[in-house]
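Note that this complex is displayed minus one protein chain, with the remaining chains in position.
Chain IDs A and B follow the sequence of writing; residue 1 opens each chain.
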Amino acid sequence: MDKFIEVINLTYSYRPGNGNEVKALNGINMKVFKGEFLAVTGQNGSGKSTLARHFNGLLKPRSGNVLVGGFSILDKNRLAEIRKMIGMVFQNPDNQLVSSIVEEDVAFGPENLGLPPETIRSRVGWALETLNIENLRRESPNNLSEGQKQLVAIAGVLAMKPECIVLDEPTTHLDPRSRRELLEIIIRLNREEGITIILLTHFMKEVVFCDRMIVMDLGEIKISGTPHEVFEKTTEIVRLGLDFPVATQLAAGLRGKGLKLPGNIITTEELIAQLCLLK
Amino acid sequence: MELTKNITLGVYLPGETVIHRLDPRTKIIIASVLIILLLMIKSYPAYAVILTFLSAVIFMSGIPLSYALCGLKPMLPVLILMWVFQLFLYSNPDSKVIFSFWIFTATDSGMHMGNLISLRVIFLFTVTTILTLTTSMVSLTDGLESLLNPLRKFGLPIQELVMTMVIALRFVLILAEELDKIVKAQMARGVAFDRGNFIQKTKKLFPVFLPLFINAFKRAEELIVAMEARSYTGGKGRTKMKTLQMSRVDLGAGFVMLIFSAIVVLLIITIKPQI
Partner (left out) sequence: MPIEIKNLCHSYKKGTPFEKKVLHNVDLIINDGEFVGLIGSTQSGKTTLAQHFNALIIPQNGKVIINGCNTADKNAELIKLRQNVGYVFQNPDYQLFASTVGEDIAFGPKNQKLSPGEVNSRVLEAMEQVGLDYNTFYERDIFALSGGQKRRVAIAGVLACHPQILILDDVTAGLDPKGREEILTVIRKLHFEYMITIIFISNSMDEVARLVERIVVLDQGNIIIDGATRDIFNQAARLGDIGLELPEVMDITTKLRNKGFNLPQAVINIDEAIESISADLLERQVGD
């Protein structure tokens, strides 16, 4: 796979210089590949958001660098191009919608790109269609549920036709059902539209569908690998204050009861298949 | 307690009436002319003409009258206070005394002044309410931007100002709802907002406004980041999805407004002012 984002020795601290400097990122090295679904997890305050905000140059590194499609985020002349490639969706949908009408909000990004009106209209239509929210076109965000608002926010990013979408804990304010629906959409955007996805989350339910994941703690990457590889590192996961997927917890409990189950079960389907073998 | 219930300013009531369909620029111009006229009027007959005009507009727009006026309710105490002030404090040389007690004297010119100022406030409020109830914020700001655009030649940041307005208006409701929750959260901890003297009451607002401001700043900060991430760098190089288009209805409305203004101006010139 092609390398898309490359993070080189990145460090960042908030309030540098005075007494209460907080080191948020400490020597991060990582790569994101074109078309992959990467999950970034870790407790609140582990540095996930700070890292994500470097991907499109919203924050500038104290030292080190981030390359996006070969361009450095420190290069001011390339910033507009980088932001066009990488869309971002944030935690609270209310704080990222600009306009009081859905369709106008979705148009905000393409308008900023200076596209001609017809192109903007067709992109807005396409984005709303892709996310199945055409019926909300003329609504006001104030009348929508949190889940719907978050879909509008994603549509607004999608209309800019990014190559990669970074989602910073997008399901925090959602109820469990909207959470599942949003996840399905993210997976679809990745598989059908070929969009690179970087999902920041602390819900293990959402992590199990990714291709690769990294676990952060205190501004450093502690574990990385496929979900299967990562969830086998039981003691480390516990130490980092994270959960296990329910299927993994269940499998561990059943192994304790003397059942012969493999150690790398993370999804419901895997667990059921293995249990059926024992029957 | 629902704080957002009586806020009608900035609320859009969707509809398909003629008033709704007018180009926002037409509506802004008409509203501005009405406001200028209102600031010039000093006699009751002219107000009667405006009243007729506004009644017709409200009727045509399909807004329930009670709803169009309910935004005035919270302003009522201020209006009454203002009226009383005018009644006792304003007088001109040939005014007649209605009654007096202690050091206060109420004159007829004071009463007229009070009436006219109250009417002016009520009408100004109604004009802006009708405008916002029938025009979505987005088209309102589109219209404003298009009308003010010539001023950009003088270096005024029109697009940025308009964007600021769009956002402010989007957050009015959000913050009002937030205020409602904060008030309830503190009521749940035993704050009695309706008790105590002025100083005590003012002190009680502290635990309400502090969280409100902190949250508002937090929201603003997040919004700025989100806008930046969506490639916003100010008005330069921005295009618009929608382009405004005037139609025959706008022409008609302009014509009606012209005749109406002529009548009002005529009344202003010919009728001797009440004060």
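Keep this in mind: a contact is a pair of C-beta atoms (placed from the backbone, for glycine too) under 8 Å apart; a residue touches a chain by one contact, two chains touch by 3 or more.
Only a predicted model underlies this, so the values are computations on that prediction, with no experimental measurement involved.
Colleague: Consider the whole complex, including the chain that is not shown, and state which of B:M82, B:I182, B:I224 or B:V265 touches that chain.
Modeller: Checking each option in B:M82, B:I182, B:I224 or B:V265, the one touching the absent chain turns out to be B:I182.
Colleague: In the complete assembly, which of B:P45, B:P64 or B:P273 touches the absent chain?
Modeller: B:P64
Colleague: Of B:V78, B:I98 or B:L210, which sits in contact with the chain we cannot see?
Modeller: Within the whole complex, the residue contacting the unshown chain is B:L210.
Colleague: Considering the whole complex, which of A:P116, A:G241 or A:G263 touches the chain not shown?
Modeller: Touches the omitted chain: A:G241.
Colleague: If the hidden chain were put back, which residues of subunit A would touch it?
Modeller: Spelled out for subunit A, the touching residues are 43-45, 91, 145-147, 172-173, 175-178, 180, 202, 204-205, 241-243, 246-247, 249-250, 253-254, 256-259, 268, 271-272, 275-276, 278-279.
Colleague: Where does subunit B touch the missing chain, residue by residue?
Modeller: The missing chain touches subunit B at positions 1-2, 4-5, 13, 63-64, 66-67, 70, 178, 181-182, 184-192, 206-207, 210-211, 214-215, 218.
Following the convention adopted for this analysis, only the chains that are shown with their structure count from here on.
Colleague: Measure off the straight-line distance from the CA centroid of subunit A to the CA centroid of subunit B, and report it in whole Å.
Modeller: So the centre of subunit A lies 42 Å away from the centre of subunit B.
Colleague: Going by the contact rule at the top, pick out the subunit A residues touching subunit B in the complex.
Modeller: Subunit A residues touching subunit B: 53, 56, 58, 80, 83-84, 87-88, 90, 92, 94-101, 103-104, 107-117, 120-121, 124, 138, 140-142, 156-157, 160.
Colleague: Per the contact definition, I'd like the list of subunit B residues that touch subunit A in the complex.
Modeller: 12, 14, 136-138, 163, 166-167, 169-170, 173-174, 219, 222-223, 225-233, 237-243
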